[in-house]
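The structure under discussion appears below in the form of structure tokens.
All protein chains of the complex are present and in place, except for one that has been dropped.
Then we have subunit A:
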């Protein structure tokens, strides 16, 4: 009996030591993404996210506690995402939510966040409704908005003497928003432009030959492209084969992102003016540092836009936690207001108190082929703020709080 008592005491002591050595309980973040449905885009995101978590924890964590991300797959369904969000927040004890690429999943989580008082940092969804028409105090968005990226292209387009424009965009909300923004801004900058054709292929079901013929028939001076992924591959191949791009300037939204440019390889279009991510051209600063660290962590990989978004998501969350000094929702919410996130791979960014949108910018440049790969040349990083609508316009769009 005495032995047993000693043994138990010893065991308790060992456990206690082990507990304190393991530092305190981790801070949990809920992450919901389409890991299966959109594996090609979600995997780089997860890698960037994991890298940031590892770096932060190696440096001692946040508020003296390690960060832990619980990642769940929603199969690309908004209804499932809402259920998982509830589980993460009420059962798994996460302090806030993040993730999503698809706009509709982002909007569904955002709606839940406002109803239940959860904080949601939308990582990649592009829909501007997230921060404008359907914006709410609990939802923040990291990635550069569609409006801003379209505005950057429209500004460049306005400098040329092309007046007849044709557009091609996937037939869903993102595509229509991207075309509407481009048309609006370009017409404002250059009132004599004319839109001679608008093509709307179904997402990932493009009939590229027919689309190219229809664009050619309209005889435009320039083309604005919003297709991406496999649609882009087919469009570029048919377009190059049939000579659609000869003598025409093409403006491609997201076309320069490695996710979409890499698969095209030596067939990448040349001379398109695009938004994207020229990681290979970065020579110094935090951008280069991120590229080096990423490739050291994943030797077989090159960074994608998803990687940088995943990385900056965790940086933003860590900054918010540090500023809040606690994991309480009200404190975190207050911390996100005008939150400064220093030293991201895209420099210092801020979450604007006005519309909860971050000031993450975008790279623009011209596509070219180098060593059998599509790359961006003559690129520059653009700050998004000058391209955003005025504060009054945004206030008018956002529902009153």
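By our rule, a residue touches a chain if its C-beta (ideal position, glycine included) is under 8 Å from a C-beta of that chain, and two chains touch if they have at least 3 such contacts; residues count from 1.
Quick note on the criterion: contacts and distances are computed from a predicted model.
A.B. asks: Missing chain, UniProt name, options "Heme exporter protein C", "Aldehyde dehydrogenase", "ABC transporter permease" or "Cation acetate symporter": which is it?
C.D. replies: "ABC transporter permease"
A.B. asks: In the complete assembly, which of A:108, A:131, A:148 or A:376 touches the absent chain?
C.D. replies: Residue touching the chain left out of view: A:108.
A.B. asks: Which candidate, A:63, A:173 or A:368, sits in contact with the chain we can't see?
C.D. replies: Per the contact definition at the top, the residue touching the missing chain is A:173.
A.B. asks: Among A:27, A:82 or A:312, which residue is in touch with the absent chain?
C.D. replies: Going through A:27, A:82 or A:312 one by one, A:82 is the residue touching the chain not shown.
A.B. asks: Please identify which residue in A:36, A:188 or A:395 touches the non-displayed chain.
C.D. replies: In the complete complex, the chain left out is touched by residue A:36.
A.B. asks: Which listed residue, A:30, A:61 or A:201, touches the chain dropped from view?
C.D. replies: Of the listed residues, the one touching the omitted chain is A:201.
A.B. asks: What subunit A residues would touch the chain not displayed?
C.D. replies: These residues of subunit A touch the chain that is not shown: 36, 39-40, 42-43, 72-80, 82-84, 86-87, 90-91, 103-104, 107-108, 110-112, 114-115, 127, 129, 134, 171-173, 176, 197-202, 204-205, 207-211, 213-214, 217, 229-230, 233-234, 237-238, 241-243, 262-265, 267.
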